[in-house]
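Dropping the structure in here first, questions after.
What you see is part of a larger complex, with each chain still in position.
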Amino acid sequence: MLPATPSEMMTIAAARLLKSEDVCFVGIGPPSAACNLARLTHAPGITLIYESGTIGTAPAVLPLSIGDGELCRTAVTTVSVPEMFRYWLQGGRISIGFLGAAQLDPFGNINTTCIGDYARPKTRLPGGGGAPEISTSAAEIFITMQQSRRGMVKAIDFITSFGHGEGGDARARLGLHSKGPTTLITDLAVWKIDPETKEFHAHSLHPGVTKTKAEETCGWDVKYAAFVGETPPATVLELSVLRDLVQRSQAAHRRSAAA
Amino acid sequence: MAEFLSLSEAVSRHLRDGDTVAFEGFTHLIPYAAAHEAIRLGRKDLTLVRMTPDVIYDQIIGMGLARKLIFSYAGNPGVGLLRRFRDAVENAWPRSIELEEHSHAAMANAYEAGAAGLPFAVFRGYRGAELARVNKNIRSVMCPFTGEQMAAVPAIRPDVTFIHAQRANEQGDVLIEGILGVQKEAALAARQTVVTVEEVVHDFDGVHPNACILPRWAISAIAVVPGGSHPSYAAGYYGRDNAYYLAWDDIAADRRRFTAWMKQHVLEASAADFAERTKIREIG
């Protein structure tokens, strides 16, 4: 079996953080792959919720969108989108909100709105979707993204979703009682928020990743935890389940409207 | 009271230039056929409302028919960005477009408030989020019991909402099943609601008592358009045409290719073509 690619390692490292007791509000893309990998390996009891209203879903293939039919067919129940945001997210029932980011700063603030000025953007991105309230209403936030100097920047162009602001007690000062971002899982490392400064510190580097590599692909000055370990390598089980899932999913996404 | 009309009749009668219009659908049941009819009729200066403007709004915007967009996530789900939307925002092609941007929670609550006849929606949102700085329709109210500051947004009240549903019965009641999105709210929030359906059945006997049904007297018009949500899907009828969404990224990347594609697949096509599209596997 080929060793894990960085992207696979990211998904596997993210999946490991999830527990069977978790109730996850799942973003599309890498978060969805990680959540379903966790469900198919060590966390079979995990509850996955997509903002399309599907509660407790167990898709056989990864959805291309947050509203694929597979999500509804395998769900415990499917509710309206207003109910999803009111009773389930704002109601405080989500333990983990799992987000991606186009731009991220070291305090876990996320930009998915625009590169450049809001009124005259260089690049207009899709916008916030569910993230602005996921980041404040879920008990805890995990973020996953590929490392790059364009993506991980000292200052983001637009705060789509609030993480820890300028750090310290910024969340508390806004009346936010949830933890906010605690962990960042990239293709190279696992990062944790420092309990005092609320900055991301690299906690473990994936197998074969050097500090130099981690720093070259990050637009902010990398800080490290007191002890930086190596992320345990992907197991054969993790890799084979993930590859199987991805392969099934890609085949499904290439197919068009068959009834 | 719901009238059964042809799609062109339903759209031409209920949608006017300058209207605020929602073609709602949350991945599932997106009313493509109705939107294509609006494009063919050339309805313009529209204020488009939708939580998740996807390919359908990319098409309307690319054709220069929208003056404003009220939205919370403008992406091609699972694929990437909306290139016609970007071209309008970044380069004003083919015209500039005004944006009123919200979060999903805000839009969902605003539709809910519209359905509930309220002037505004209250929720716990936008804390620390910069949208509140650039959107003057994000305000706050204080809880009169706890003093907590809550976010407030205006209710959404479209002039007309278009939705697609699985079926109507002969009386004109409409059934929606599966991923419901905000369609019920969008329908009830609007002054007029037009529904396209896959089919008409005699009655809804045997349907679950709590199924999502819009009664006939809450609907303006119904048009029967089999396949009318393609490339989106109608649970129980046909699946999502994921290949179309993947292909759209290339089509929309180039202005000329987009324009030619729209001419062939929308301007020179008709509602009757949708039934075929849910049977084939490739698109242009």
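Going in written order, the chains are labelled A and B, and every chain counts its residues from 1.
Here is the rule we use: a residue touches a chain if its C-beta (ideal position, glycine included) is under 8 Å from a C-beta of that chain, and two chains touch if they have at least 3 such contacts.
Note that the structure is a prediction, hence the values are computed from the model and not measured.
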item: Overall stoichiometry - one representative per chain kind is placed in view; value: A x2, B x2
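Please note the rule applied: only the chains that are shown with their structure count from here on.
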item: Complex contact set, residues of chain A against chain B; value: 28-29, 51-54, 63-69, 71-73, 78-82, 84-86, 89-90, 113, 118-119, 121-133, 136-137, 158-162, 165, 170-171, 174-176, 252-259
item: Chain A contact footprint on chain B (complex, rising order); value: 26-28, 51-52, 71-75, 77-79, 81-82, 85-86, 89-90, 101, 103-105, 108-109, 111-112, 123-131, 134, 148-149, 178-182, 184-185, 212, 230-231, 233, 235, 237-246, 277-283
